[in-house]
Structures are given as structure tokens and as C-alpha cells.
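To start, the structure under review is shown below, and the notes come after it.
Omission of a single protein chain aside, the complex is shown with its protein chains in their original locations.
Right, subunit A next:
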Amino acid sequence: MLLLLLGIIVLHVTVLVLLFVSTIVSQWLVNGGQTADLWQNCTSGTGAIFQCLTSSTNEWLQSVQAMMILSVIFSVLSLFLFFCQLFTLTKGGRFYLTGIFQILAGLCVMSGAAIFTVRHTDWHEASENTSYGFAYILAWLAFPLALASGIIYVILRKRE
């Protein structure tokens, strides 16, 4: 029982960490020495000198930023609600609220990453060398994990 609880919490914290890193680190696109999005476009000059400018003010980029921030908010709320419901739910009750918020977080990440994939050429000229950075990959990784975590919460019944 305790092992199950620990496993669930570890999964939730993993999702949270993935979401945080993906949102905060500005490395959704990589082009040689340049990294771009979500918040800054940086070029590494000679040595380790970084020159950073704020990213474009395009509405689609703003919506991607909004979706990532929302996913982080929902995941944090879900963790908080999980601990609340752990102590207040009746025996046999299900963690509906926690699961729903975690599933919402997963959906937000998915929509943010999808919008970025489709629309990133609006504010970056497409070039052959651009590839997706690790923050983008982490966002796509966080989506199935968040969904799985949310579904586990919805199925789980409170014991003891």
C-alpha cells in the first residue's frame, strides 16, 4: 500500500519536473550555435558568450507559452489536491479531482506542443539545420506520463 502511494507520488513529481524544465528552459529549437523559444533566442558567440534576445511577440507563440504555464499550474494544483484528498476522502472514494487536474495538465502540454509544431515557421524562417531541442522533446514526454498519472488517480480507490 505504502509502495503504491510512493510510486504514484514519484510519477507525479516526475511529470511536474518535466513540465517545469520544458517550460523554463528556452531550447525548443536548435540551429547550430543558436537556440530559440520559448522565451529567449540565444546565440553563443565566441567561447561561452551568450547573446540573448526576447522571442517574438507572435500570438501563436504566446498561446504556446500560455498552454505550458497552464499545464504547470494544473499539475501543481493536482499534487496539492492529492494530499488534501488523501486525508479527507472517505474510504472507497476515488481521487476524481486530482485525476481530472492531472489529465487537464496533460492535455495542455499536448496542445502547446502541437501548436508549436504546426506554427513555429510563422516566426522562424525554416532552415535545414533547425532541429527540435530537448525542451520540446521533454514536453512531448510529459504528455503521456501526465495522462497515465491522471488515469491512475481516477481509477485508484482510497484504502486504509
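Criterion: a contact is a pair of C-beta atoms (placed from the backbone, for glycine too) under 8 Å apart; a residue touches a chain by one contact, two chains touch by 3 or more; residues count from 1.
The criterion applied here is as follows: contacts and distances are computed from a predicted model.
Between the names "YbaK/aminoacyl-tRNA synthetase-associated domain isoform 2", "Myelin protein P0", "AP complex subunit beta" or "Very-long-chain enoyl-CoA reductase", the one given in UniProt for the chain missing from this structure view is "Myelin protein P0". Within the set A:31, A:44 or A:65, the residue that contacts the chain not displayed is A:65. Across A:9, A:25, A:73 or A:114, the residue that sits in touch with the chain not pictured is A:73.
Across A:97, A:141 or A:156, the residue that sits in touch with the chain not pictured is A:97. Across the interface with the omitted chain, subunit A contributes residues 57, 59, 62-63, 65-67, 69-70, 73-74, 90-92, 97, 104, 108.
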